[in-house]
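This is the structure, below, for whatever I ask next.
Of the protein chains in this complex, all but one are displayed in their positions.
On to chain A.
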Amino acid sequence: MDTSNPAVFVNSELLRLHVGRRVRAVIQVLKSDGGGSVIGKSTDDQQLVIKGYPSAPLSTFVEVIGIAEGNQSIRAEIFTNFGDVFDMSCYNAVCQLANRDYKHLFL
């Protein structure tokens, strides 16, 4: 058992704090052109660019796990379909708690 590969829960505002690290974010897919990038809306309503090739057609909400490349882009390694019903605000709250007050439980 090891703790390598932990992925930080981020929304777009927290993404910039973790550039270069492994992150995970849930996005609502706005545009997915199959050309290697997916445009999505983060849990705090900002636009994010996800680079990568999803292995399957994407549902409305997708979790991406990958390396944060910039303030608004993630190079995704894993795409997980989260279906069409998802509570973004709840996930957003988890992101904020995981990065601030309860960081010690997550990182």
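Keep in mind that, in the parts below, contacts are C-beta pairs under 8 Å (C-beta built on N, C-alpha and C of every residue); 3 or more make two chains touch, one makes a residue touch a chain; residues count from 1.
By definition in this document, contacts and distances are computed from a predicted model.
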Tell me the UniProt protein name of the chain this structure doesn't show, selecting from "Response regulator 3", "CASP-like protein", "Histidine-containing phosphotransfer protein" or "Replication protein A C-terminal domain-containing protein". "Replication protein A C-terminal domain-containing protein"
Which one touches the absent chain: A:A7, A:I27, A:L48 or A:A68? A:A7
What does the interface between chain A and the hidden chain look like in terms of residue numbers? 1-9, 24, 61, 63, 65, 78, 80, 82-83, 85-87, 89-91, 93-94, 97-98, 102, 104-107
